[in-house]
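Working notes, beginning with the structure itself.
All protein chains but one are shown in place.
Chain naming follows the written order as A and B, and within any one chain the residues start at number 1.
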Amino acid sequence: MTNHWIDLKNADVILIMGSNAAENHPISFKWVTEAQKNGATLINVDPRFTRTSSKADIYTSLRSGTDIAFLGGMIKYILDNQLYHEEYMLNYTNAAFIVGQGFGFKDGLFTGYDDKKRSYDNAKWAFELDDKGVPKKDSTLKNPRCVFNLLKAHYERYTPKLVSTVTGTPEDKLIEIYKTYGATGKPGKAATIMYAMGWTQHTVGVQNIRSMCMIQLLLGNMGVAGGGVNALRGESNVQGSTDQALLFHLLPGYLPMPSASIGSLAAYNEKFTPKSNDPRSANWWQNRPKYTVSLLKSFFGDKATADNDFGYGWLPKIDDGKPYSWLDIFDAMYAGKIRGFFAWGQNPACSGANSNKTRQAMAKLDWMVNVNLFDNETGSFWRGPGMNPADVKTEVFMLPACVSVEKEGSITNSGRWMQWRYEGPKPLGNSRPDGDIILELGLKLKELYAEGGTFPDAILNLKWDYMSGHRYDPHKVAKEINGYWLQDKTIGDVTYKAGTLVPSFALLQADGSTSAGNWLYTASYTEKGNMSARRGQEDAPNNIGLYPEFAWCWPVNRRIIYNRASCDPKGQPYNPDRWVVKWDAAAKKWTGDVPDGGWPPLQNPDGSPNEAGRYAFIMTKEGHGQIYGPGLKDGPFPEHYEPLECPIEKNLVNGQRMNPVAPVYGSDADAHLTCDPRFPYVGTTYRVSEHWQTGLMTRPQPWLMELQPQMFVEMSEELAKMRGIKNGERVLVSSARGEVQCTAMVTKRFKPFKIGGAVIHEVGIPWHFGWRWPESGAEESANLLTPSTGDPNTRIPESKAFMVNVTKL
Amino acid sequence: MAKAFFIDTTLCTACRACQVACKQWHDLPAEETQNLGTHQNPPDLSDKTYKLVRMNERVIDGQLRWLFFPEQCRHCIEAPCLEALGDPAAIYRDPDTGAILYTRQTAQYDADAIIESCPYNIPRKGADGSVYKCDMCNDRVHNGLLPACVQACPTGAMNFGERDAMLEMANQRLAVVKAKYPQAMLLDPEYVSVIYLAAFPPENYHEFAIASRTPVGVTRHMALRKMVRPFAAALSRLG
Partner (left out) sequence: MDVSRRKFIQISGATAAGVAVSHLGFDLRPVKAHAQMLKTQYAKETTTICCYCGVGCGAIVHTSRRGDGRVINIEGDPEHVINRGALCSKGSALKQLTENTNRLTEPMYRAPGASEWRQVSWDWAIDQIARRVKETRDAAFEVKNDKGQTVNRTTAIASVGSAAMDNEECWLYQALLRAMGLVYVEHQARI
């Protein structure tokens, strides 16, 4: 989230699309309700009428997988009706930038497409630069090659009529929503978006979200109270685990994973440190080398020196351009290329797309380590459906982790708030905190490698002093993540002593004099104490629910990011009643939230430019919000493509049926069928309020099983009638990859869609079940049906739109 | 001063935190349920389920509504069950909170008769013969805590406090809600300590959302006064 949970109350319009917040983030509705009580309009767009829809002022449905068509139509409506916030757009976004001649778009393809590699050369989409190397701009927006005009041209096709025939949403509902949302382009008004996996789990996932970012930038809704682009993250610490980089392509703090062609730290810094020639662009990532070296110092301690590249050579390298993502792991495992596997606090036998492939892949392993609270479908895969234990040669170690209330440590919520929690009871039985298990394993490996082995340096040099009294000490790790001064250092008139904690990432150094396990968390645990444990009840002076002394949030406790964009170029808030920051000209500083940089506003009070000012979007190289995004794999503007499996032969918007660069896997377990009469209905997956993720932490609980005891499929009364299915009876839902028994829930909350003149039915299933719990074994995972394809940028699987059949048992 | 709940069904998201929080606080076991083609579960109140969010899909004036009704004992101001039974060892009112409380002594009576006496069809018989229902978390209330269901509620659908304050809140919300839902009403506010605000006619939510009026137009309140006496005399302790 660019904003945070409480901030939802500040919105004038809330769009819930691609999420089901009332069910899956139930407490968000405390603040959604607060906004509605203050007069906000709640809009909900979802293929199915949900508990969220029941509270919406405006609800409409759309066919799964057509969000870009829906949002593209909104972009066109905003442009046609001049609803955009012009001053904001000109000052804070790249709307006025001139795009180079290399960019073009035809028949659903952007320029630079290589159909053999199924990829784009996105260098073709670059901006036109002036002689200083700064993108050219036309603030009059007359240049036909400026982003604004290219945007207009691109979305000209997205008329309400076309959008309606693609999405199945009635035209009058489209217009009502476009008008209501677009009205927040007025200065002082704010609209926010609450999305989740309903947008990410598509072959066009990133572009779904990009579409909304573009709308928010056009309307001036970024950086303001009640605005932003807000991903509702589904796990208590999935924000933190992402920040700490349990992902193949990242190191902690969003530092790119080094690749094989980058042989030295100098080459790494050269490649990943962006250079801006515009003196007014803060270009924050120019600081990257400080964060990289500080991270290496945290990894390897005293062993990391300038002479050995701070241990850069000990880090593993990925091959350039090769993905090592979830889908790729199980593809390689299915091909027998992976021998050992850790499933640590996760249940891949149910959680990833195409679970049959995942489960079969596990049988090819030599060994597996499964760490969890409960036995699960992963640890016990060898005795699951269709498995003969005698044939499965995989050794499995299953280790009992303790529950979160039995240990101490921090987690980071969706609003980037890092919060500390404490040990209540001791771990049950012989269960242990994950931290203890990780430390013990590391110590044992160090012991083994001390006796010799292949490339022992990385393991032996790893700094691993995080125990107190033979037990994992979370405070020691939290301090390491924050970072230390490793030498006495004087900066300005302040001397920082070696061994003390670094107070802010602005002070981190590239010379090895600081450590920081994650620069984004520097300032979270300082000499003033553990900031994440704070419980301050006072709001900030702007009284918009920031609660700056309650817990701590990254970066540097800034509760709303890009907050200087909430002000006009003179630093005065567009909304004086719900201001986030404002420039105090007399004191020469910003007040309110922690500003995203202390520079003065772009303009002096008389409107003359202030050269000391910096653009608002400090994390982009050019300092501007990206309405045009040339850095993605599938185009600088979002374009509608059909899912891998869809119910219509032809994309009604352009000549490409599906995203031309989406990954498609080719093993014999990767069947997919589109427009096939055997699988005539759109299928989608979702969650319910009473279970969580694969259900492993809810299915063993009788209280929650009472509420949602069985796998179900929701379908319209029309479809049920057509198939002779009665409410409450068991049916079979099948796809090209598998089948699952479900209880039919025949409901008015699903309605057939009219798509391109045809009637299309959609059904929905929750993905919370699996054979291990309940012990009947009769309830299985929805992911037995989902395809292994995904977004080309993130490679998140397309679990939200695929084709199924529903038959009576 | 007696306490009251104000339950604003227009704000209920059916997250069912109240249902679980009730079980959690009272250490009540789960029921073994099946999916019967609805998200609502269990199907009914029981000796293990004192609070139940009823869920109904209705098309009203051509528009689909999904109506949620967090059902519980109304803690009637003049409780027919209490008045009918006439045995404070089995059913009594806590004068401090207004909670209507059932004890194990209810096992001494015909449970069906106690259940039948309730115009809202709330109490349920347990395996031990006692009769069970919501106790207003009377222990929590006496210790300055909110009832578990109210504390758990995210949206402000569930509220609890002094009766006057709750009535005021109910009337304020009614005025606001009426602008959007002209048929909105408070359900039996004079007679109960659990005041519901419904956006649509109560029969859309649940058969027993209100105590219906008698055919001759006598209000339930008056009917109760007339009926209770003979009932109290007749209802007796089982052998």
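Keep this in mind: a residue touches a chain if its C-beta (ideal position, glycine included) is under 8 Å from a C-beta of that chain, and two chains touch if they have at least 3 such contacts.
As the structure is a prediction and not an experimental result, all values here were calculated from the model.
**Student:** Which one, A:353, A:510 or A:740, makes contact with the chain that was left out?
**Tutor:** In the complete complex, the chain left out is touched by residue A:353.
**Student:** Would you indicate which residue among A:95, A:109, A:477 or A:523 is in contact with the undisplayed chain?
**Tutor:** Of these options, the touching residue for the absent chain is A:477.
**Student:** Taking the full complex into account, find the residue in A:58, A:141, A:162 or A:398 that is in contact with the omitted chain.
**Tutor:** If we include the chain that is not displayed, A:398 is the one touching it.
**Student:** Who touches the missing chain here, A:153, A:428 or A:759?
**Tutor:** Candidates A:153, A:428 or A:759; residue touching the omitted chain: A:428.
**Student:** Can you list where chain B touches the absent chain?
**Tutor:** Chain B touches the missing chain through residues 15-17, 19-21, 24-25, 86-90, 92, 94, 101, 103, 105, 108, 110, 112-113, 116-119, 121, 135, 138-140, 142-143, 145-146, 148, 151-154, 207-208, 211-214, 220, 223, 227, 230-231, 233-239.
In this text, only the chains that are shown with their structure count from here on.
**Student:** For chain A versus chain B, what separation do you get between their C-alpha means, in angstrom?
**Tutor:** 42
**Student:** Residue numbers of chain A touching chain B in their complex, please.
**Tutor:** Touching chain B: residues 22-23, 26-27, 29-30, 33, 49, 51-55, 688-690, 702-710, 712, 727-729, 743-749 of chain A.
**Student:** Which bits of chain B are touching chain A when the two form their complex?
**Tutor:** 11, 13-17, 19-20, 23-24, 29-39, 41-42, 57, 59, 64-68, 154-156
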